[in-house]
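Left out: one protein chain. Kept in place: all the others.
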Amino acid sequence: MNSFFLKHLKKGELALFIIFLIIFVFFSFASEYFFTLRNIMNVSGQLALTLVAAIGFAVLLISGEVDISIGSLLAFVALPLIQIMNYTESVWLGIIVCLLFGACIGLINGFLTIYLRVSSLIVTLGMLFILRGIVYLYTGQRPIPDELYSDFFFNIGNGKLFGIIPYAAMIALIILVMFIFVMHNTSYGRKLYAIGGNAEVARLAGYNIKLIKLSAFVICSVLGSISAILLASRIGSANHVAGQLFEFQVVAAVVLGGVSLAGGIGNLGGVTLGVLILAIISNGLGMLDVDTQWQLVINGIIIIAAVAFDELRRKKI
Amino acid sequence: MQNLIKNNGVILFITLLVLCIFLSIYNPQFYSIQNINSILRSSSTVMIVALGMTILLTSGEVDLSVGALMSFVTVIVMDIINKTGSVVLGFVSVFLFCLVVGLVNGYVRTQLRVNSLIGTLAMMLILQGSVYIYSMSAIYNKHLISFFTFIGQGFVFKIPMPVIIMLAILPFFVFLLNFTKHGRYFTAIGSNPDATRLSGIDINRYKFIGFVITSLLVGIAGIILASLMDTGQQGSAKGFELVVIAAVLLGGTSFKGGSGTIVGTILGILVLKVINNGIILMGIRQEFQLVVPGVILILAVYFDNLRKRSDA
Partner (left out) sequence: MLEHKFKVLKVKSLSKQFPGVKALDNVSINLEAGKVHALMGENGAGKSTLIKILAGVFPKNSGQIFFDDQEVQIDLPSDSLDLGIKVVYQEISLIPEFSVGENIFLEKFPVNKLGVIKWKKLFRDCDNLFKSIGFNLKANAKISDLSISEQQVVEISRAVFQNASLVIMDEPTSSLTPNEIEKLFTVIKNLRKQNIAILYVTHKIDEIFRIADEVTVLRDGRFISHRMIDETTEEQIVKDMVGREVDSAFERPIEISNEMILHVNEISTKSKLKKISFNLAKGEILGFFGLVGAGRTELAKAIYGYDKILSGFVEINGKKFTKYNTTTMARQGIGYVTEDRKGEGIIKDMNLRENMTLPSLEFFEKFFYLNKYKEKSFVTDYIKKFDVRTPSSERLITLLSGGNQQKVLLSRWLLRELKIIILDEPTRGVDIGAKTEVLKLINDLAHQGMSVIIMTSEMNDLFSLSDRIFVMANGKITAEFKKNQVTQEQIFKASVN
C-alpha cells in the first residue's frame, strides 16, 4: 500500500479506534463473560454478516448512491437459496442462484436510478417494501426451513476453523481485504471515489459514469446476498422477518465509520471499525441484560450524531 | 402548472370512480355501509396527518417518524387512561409527547442541520425502539370510558366520528395554506429558502412549526386509532408514513416546494385506501398491501420528476 493510503488512514480512523478500545475495555470490566474467547468469536461470527453488507453499502455510497433495501434483500434472496437447496439438494446451485438474484436486484435498482433518473433513495425505499412484500407473499408469513441439512451449508455460517475461528468471519475478512485493495489500488476503485467526489469533473474526465454506478449497485446487492447466505445458514431457514431494520444497522455503521453521505469520502477500514463498535455495543449491552429495543434507540441516536458531524465536517471543507 | 394540478385531480377522480364501480360489481360487500365506513375511518386518520405532511413537503421537509409516533401514541393514551381513568390526562400526555417529538425533529433539522429525511428516519428508529421500553406488551382498553370509544367508533348523523374530526380540522388548514401569509411562506421556503430568508422571513421558525404541527396532528390521529382498535399497540401504524407521503404526492404536492391541492390529497388517500380494501375483498393476499404503496411511491415521484423537468 502506498504511503498516501496510510497517511489517509491515520487521521479519521484513529479516533474511531480509540473509541473502540474504550468501549471494549469498559465492557470487559463490566461483564465477566465479555472478554472470553468464546464470546469474541461468537460476536465476530455475527458481525461478519453486517460487515459484508456494510462493505457493499459503503462502496455504493462512496460512488454517490444509496441502497436502503438491503434488509429486505436479505430475506428475499434467501428464498431461492433455500428452495433450490431443498429441491435440488445442491448447495452450490442454491448459492449461485441466490447471488444471481442479488445481482438482478442490483441491476434493477441501478437501472431505475440511472436511466429513469429517480433518486436512489426513493427507488430503494420502494424496493425495500416491494421485496419485503414479495417475501411475505411467497412464504405466507412462515419461515421456509432448510430441509437439506447439509454440513457444508451449516458450516458457512456456524462452522469454526480449528473449532475457534468462525468461517463466516474469515469470509468477511477475505472480502474486506479484497475490497480495500480494489478501492485504493485499482483504477475502478479510484473512479468510484472520483464520481462520488465531484461528478462534473469525473464526467469531463471521460468516465463512463452510468456503467460504473450500475456496477456499484450490483456489488452492493451481491455482497448483500452473501450476507443473506451467512444469515440463512445461521438461522437454518429463509425467514420472512429476516433483515428487518438491518439497513439501519448498516447505515449507522457506515456513517459512523466515516463514509460521507454525499459520496467521495470514506474508506473500508473506518467502516470495519464502525461495524465493530456497534457490534460490541449490542453484545456488551446484551451481556448486561439490557433490552434489545435499546439498540434501535442507540442506532437512531448514532445516525443523527454521525450525520450531524458529517455535515459539520463538510462545511469546514 | 395550474393545469397539471387540475389534471392530477381529474385523473385521481376518474381512477377512484373506476375502482369503486369495478369493486362494487365484483363484490357487493364493497358498498355495504360497514365497508364504506371502514374506508372512511382509516382515510380520515391518514388525511389528518397528511395535512401536516403537506405543510412539511411544501416547505421542503419530510417527517418519516409519523408512523412510529402514531403507534406510540396509541400505547400512551390507552395506558394513561387505564391508569388514571381520566381522558383529559390521556390527551394532555399525548399532546405533550407529540410536542416534544416535533420540537426535537425541528431542532435536529434547524440547529443540528441534519437533513430531515435522515433525522426523522432516525427519530422513527428511536420511537420504534422506545415504545417497547415503555411497554413490552399491547395495552388493552380496561377503562371502557364511552367517550373515548366514541371518538373512533361513534357516529354523528350516521357519519363516523373520525370523519367529523377530520372535517373539523380541515378548514383550518385549507385556510392556513391558501388564505394566509403563512401558507405563502411555506411555499416560498420550499421553493427558494435563500430568497425567502433575504426577504426577512425566519425560515427556521417555520420549519419548526411544520414539524410540531405534524406531530400534534399525529397525536390526534393516534388517539382515533387507539379508540378504533380498543388497544394501544406498538406496531399498529407501521408503514403509515409511506401511505401519507404517497397520498400527499399523489395530491400534487412535491418535494421542494409547490403545494398541491387538498382535494387532490383527499382523492389520493381514497384511491390508496380503496385499493387496499379491494385487495382484501378480492381475497388477494394481504401482503400486497405492502407492495402497493411502494410501487405507487416510486411512480408518483417519477412522474413528479418528469413534471419538474418539463417545467424547468
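Note that the chains take the letters A and B in the order they are written out, and that residue 1 is the start of every chain.
The working rule: a residue touches a chain if its C-beta (ideal position, glycine included) is under 8 Å from a C-beta of that chain, and two chains touch if they have at least 3 such contacts.
Not measured: the values here are computed from a predicted model.
Enquirer: Out of A:116, A:164, A:201 or A:288, which is the one that touches the chain we can't see?
Expert: A:201
Enquirer: For the chain left out of this view, which of A:36, A:88, A:186 or A:208 touches it?
Expert: That would be A:186, which touches the missing chain.
Enquirer: Quick one: which of B:38, B:149 or B:192 touches the chain that's been left out?
Expert: B:192
Enquirer: Counting contacts across the full complex, list the positions on subunit B that touch the omitted chain.
Expert: Interface with the chain not displayed, on the subunit B side: 1, 175, 179-181, 183-185, 187-188, 190-192, 194-202, 257-258.
Enquirer: Provide the residue numbers of subunit A that touch the chain removed from this figure.
Expert: For subunit A, the residues touching the absent chain are 2-4, 7-8, 185-188, 190, 193-194, 197-198, 200-202, 204-206, 264-265, 317.
Please note the rule applied: only the chains that are shown with their structure count from here on.
Enquirer: Looking at the complex, which residues from subunit A come into contact with subunit B?
Expert: That would be residues 112, 116-119, 121-123, 125-130, 132-134, 136-137, 140-141, 245, 248, 261, 291, 293-297, 299-301, 303-304, 307-308, 311-312 of subunit A.
Enquirer: Looking at the complex, which residues from subunit B come into contact with subunit A?
Expert: Residues in contact with subunit A: 108, 112-115, 117-119, 121-126, 128-130, 132-133, 239, 242, 285, 287-291, 293-295, 297-298, 301-302, 305, 309.
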